[in-house]
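A single protein chain has been removed from this complex, and every other one stays in its place.
Chain lettering (A, B and C) follows the sequence in which the chains are written, and residue indices restart at 1 in each chain.
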Amino acid sequence: MGFWEQFGIWLAALFTIGIISFLYKDNVLYKACEAIFVGVSAGYWFVVYYWDMLYKKFYQQVTDPVNPEWYPWLGVILGVLMLTRLSNKIGWLSRWPLAFVVGATAGLYMMVYFVSNAIVQIQGTIVPLAEGTAGDIIANILVAAGTFCGLIYFFFSKEHRGAFGGAAKIGIWFLMITFGASFGYTVMSRMSLMIGRIDFLFGRWLELIP
Amino acid sequence: MIFGKSLYCSFIIIACFFTVATAQNEAVATVDSVGQILPQPPGNIIVADHKYDNGGIIDIAWDRSPDDPLGIDGYNIYRACGDGDFEIVAFVLPGGMESYSFIDDKVERGESYRYKISVISSGGESFSESSVSVRGDWEFFDLDKLNILILGIIVCGSVIGFIFTARAGRKLFIRKISGLEALEEAVGRATEMGRPILFIPGILDMDDVQTLAAITILARVSRIVADYDSKIEMPVSRSLVMTTARETIKNSYLAAGRPDAYYDDMVHYVTDEQFGYVAAVNGIMVRDKPATCLYLGAFFAESLILAETGNYIGAIQIAGTARPGQLPFFVAACDYTLIGEELFAASAYLSGDPKQLGSLKGQDVGKFVAMAAMIIGTLAVTVVSAWQFKFFGWLSDLMYSMFSTN
Amino acid sequence: MLKKELIVSALIAIAFLIAKFLLPKPIQFSRTVSVIIIILLALLFFFIFILTVKGKYIGRRVVFLLVGIALLLPFFMQFTLPLQISPEVRGAYDGLASLKGGSKVLASFDYDPASAPELQPMAEAFFKYCFDNDIKVIVMGLWPQGAQQANLAVEAAMEETPRYRDEIQYGEDWVNLGFQAGNEFVIVRMGESFKAMFPRDIVKNLPYDSIPVLKNVRNFSNIDYSINFSAGKPGTVEWVQVAVDRYNLNMAAGNTAVQAPMAYPYLKAKQLTGLMGGMSGGAEFEKITGKFGKATTYLLSQSFAHMVVIVLILIGNFAFFRERMRDK
Partner (left out) sequence: MRREIPIAITFIVGLAYVIAYFIPHPPFNHFETWFTDWFVIIAAFAIWLGALNLLKISALKIAHKRSDWPFAALIIISFLVMISIGFIEGYRGIYADQPFQFRDPGTAFDWMYVNVYMPLSATMFALLAFFVASASYRAFRARNLEATLLLLAAFFVMLGRVPIGDIITSWLPYKYQMSQWAAWIMNVPNTAGQRAIMIGIALGLVSTSLRIILGLERSYLGGE
């Protein structure tokens, strides 16, 4: 193992311990780690944006020796307009790129979500209920009924009263079970991340783990 | 030994050369002159214009040569334009599939083409029959997506329709959304206690619709705040969100007739980095002890930290996000939670503007269509599959095709 | 005050240095010691239970310490846990197993090192399986760090199985096209042409057309199967919405546990052929492919951590109900 690799492991271990030390209380080491983190991460993204976006998507495309593109120039114009934010006088120009970003987001998401989240999921619920074992049938009916009641909960133009209110109530139960399942999985994920750090600290750095 | 091998190789090379040279003659011999076994040619060549494109693409598919599993070198694709000669356009490596496909995107729109596939193995090359002639056509509209267009028109049409109905002055009923009902009270409490209101618009940029929803809610909230002469505090993690939020609040104060009470630092940028941001917000919460915390927008892992800290300082907390993974933490730790669609409905609801409320009604039509389709479709499919009741066959087919995406 | 802080830090530093330079390596507990530790932990929790019921809630730091212990100690124990393969993971495996030699698989690495503990084991098992079964892998990433994670996974696979170094040719058996900015828009444009999005690979900087494995690969229609390792956005949702729904790609997903519940409706609607969720999904995948790795090792810690959280919830709620009963 070379010097830089060894040094890197020690440094990473120091940062790991520094962040974990926050659990005891806020301290100087943690504050230093946090400041380095903010600086390094801002720098990291700055560099990545520069090379992956400005260099690749603009510079390389317009200077391509075979067939240079013209359209990235328009993107750069919009980007420069964004920087007018820095001035109070012409800052309103930055609304143009903003309007572009918002319009593109709205247009793309509208279609994408409508198709994948609405249409395909509705199609997914259209299954023969009475197929398979008794357990399958119950499961099919529960999925259909749960989706149905869940949608009722989201109805805005009708008061949740009577049978409608009852269905909405069942809908919220399904939603709560969904949240519980998400909660369980989230706990799992967080624990896995800590396991990863422990493996680094005690395995790779201290070499205690077999 | 070596001599034998090279002789064998030269035979193959000569044989290959011979077959390529006579490619036009469609002569398919199974055994060539030196006893090498030629591979059996691929069959069932299907050539079709690529649907719903600009006309520059033709799809080719063929069944593998029966010798494919025994080891071949690959397939050559030949193309002839009009009555012209066949030329090699591509070589496809064997992949062990039952049938192969190739997309030829180098054709001219409006021209007709024929194709031929050959298989190459150590025994030589043998050719398939020539395919029928196909023209590269273009279609204006992607008819595969007709059903999506129809459904889209129904949903968007009803949203727009109700917006106009509402604009014409018809009163629309919208049920109470408890989290939003509590909003005014929460602002009032903060005013009484003389403490600020904390508004967190999620950690994503303006290119997320949840952030957009949060900003539209901010417009209403800051109006209430301006009316009550309360104070709002809004740390953000994106520079775009910062500038947008500033404009939004400024306008609300203007509308409330109190432009003098507005100042830029109500909204301040912290950092793009998720946890750096959360650490800063935590600090603000513990130091300034806001009476009311609003978390509306796209949240990730920070939801738990925020909600826990808010609980600890005893603030009224109202949260809303469309990210199911974070909802449990908000539901467990906040006083009110806007779930999914409710977040998008919030701005319309709070505005009380009939146009906006009309769009909520339109959304309900969409839900109604979804629920009706689910019931009708499920029943039809169940009846057809369980009792082989053919009469409903058309209905189940219709429902399937209506909600299919390919 | 500062003096006390300094002393504490110095003590911790000395403890770590002792661990680094003086302790025998590696540490392994025998079965008996492990069982004794587990019993001691159980007693500790019982003690906390008594305290809590009496109305004395233990402090945050004690909880933190308990979690830390529960996560750390299992690393030194030697239990193997029986593991059942769930249908979700089986689905992902079956998709891979049904491929013939020479098939092309697109693997999108959409995560960063922060999520590596969950997703890296899956990625390593995936590569090992593909290398052993002559499945060609085309790697790309929608996250900047994703493509690097793929390189690390291949490196790890080669470290463990040195024969891959001879058998596996870069460019013929796998290729890394790297990261491309633009989130779901990248997938949209890949539907037209891969080459437009990835003119060169990132390992050897070769032009797209000169890479053998990419011959005849124009867009999704030339891909036999695909897998997506995802830790958030852009990730599985975007892949399903664009590549699967628009271009009918066959796809399985490996997700962090946080993501996994959201992917279930896609699984049920058959937009995904299979799903590996979090560490346990990874362990199951390792088991079904027979390529054992880190996920299997981590699973014991994971189990302990879950037990700790569950016991804490139970204790908290038991105390809550007692208080409520008393108030009535």
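Keep this in mind: a contact is a pair of C-beta atoms (placed from the backbone, for glycine too) under 8 Å apart; a residue touches a chain by one contact, two chains touch by 3 or more.
From a predicted model like this one, the values you see are computed outputs, not experimental measurements.
All shown chains touched by the missing chain in the whole complex, by label: A, B, C. Residue in contact with the omitted chain (choice from B:F127, B:F275, B:F299 or B:Y336): B:F275.
For chain B, the list of residues touching the undisplayed chain reads 52-55, 138, 140-142, 145, 148-149, 155-156, 159-160, 163, 205-207, 209, 212-213, 215-216, 218-219, 238-240, 242-244, 247-248, 250-252, 254-255, 269, 271-273, 275, 301, 304-305, 308, 311, 322, 324, 328-329, 331-333, 339-341, 343-345, 347-348, 355-356, 359-360, 362-363, 366-367, 370. For chain C, the residues touching the absent chain in the complete assembly are 57-58, 60, 63-64, 66-68, 71, 81-84, 86-88, 112-116, 144-145, 148, 151, 178, 181-182, 185-186, 188-189, 192, 196, 202, 205, 257, 261-262, 264-265, 268, 277-278, 280, 299, 302-303, 305-310, 312-313, 315-317, 320-321. Even with one chain removed from view, chain A keeps its contact list with that chain: residues 4, 7-9, 11-13, 15-16, 19-20, 22-23, 31-55, 57-58, 61, 71-72, 74-76, 78-80, 82-83, 85-86, 92, 95-111, 113-114, 116-118, 121-122, 124-125, 139, 142-147, 149-151, 153-154, 171-188, 190-191, 193-194, 196-197, 200.
In this text, only the chains that are shown with their structure count from here on.
Centrality by Cα centroid goes to chain A. Rounded to whole angstrom units, the spacing between the C-alpha centres of chain A and chain C is 16. Centre-to-centre separation between chain B and chain C, using Cα means, comes to 24 Å.
Of all residues in chain A, those that touch two or more other chains are 115-116, 120, 123, 178, 182, 185-186. Residue positions of chain B touching 2 or more other chains, listed in rising order: 301, 324-325, 405. Residue ranges on chain C touching chain A, taken from their complex, read 5, 9, 12, 16, 19-20, 23, 25-28, 61, 64, 67, 71-72, 75-76, 114-118, 144, 179-181, 184-185, 237, 240-242, 245, 256-258, 260-262, 265, 268-271, 277-280, 294, 298, 301-302, 305-306, 309.
Residue ranges of chain B in contact with chain C, taken from their complex: 90-97, 101-103, 105, 300-301, 324-325, 405-406. Within the complex, the chain A residues that touch chain C are 13, 17, 23-24, 27-29, 48, 52-53, 56-57, 108, 112-113, 115-117, 120-121, 123-124, 143, 178, 181-182, 185-189, 191-199, 202-203, 205-210.
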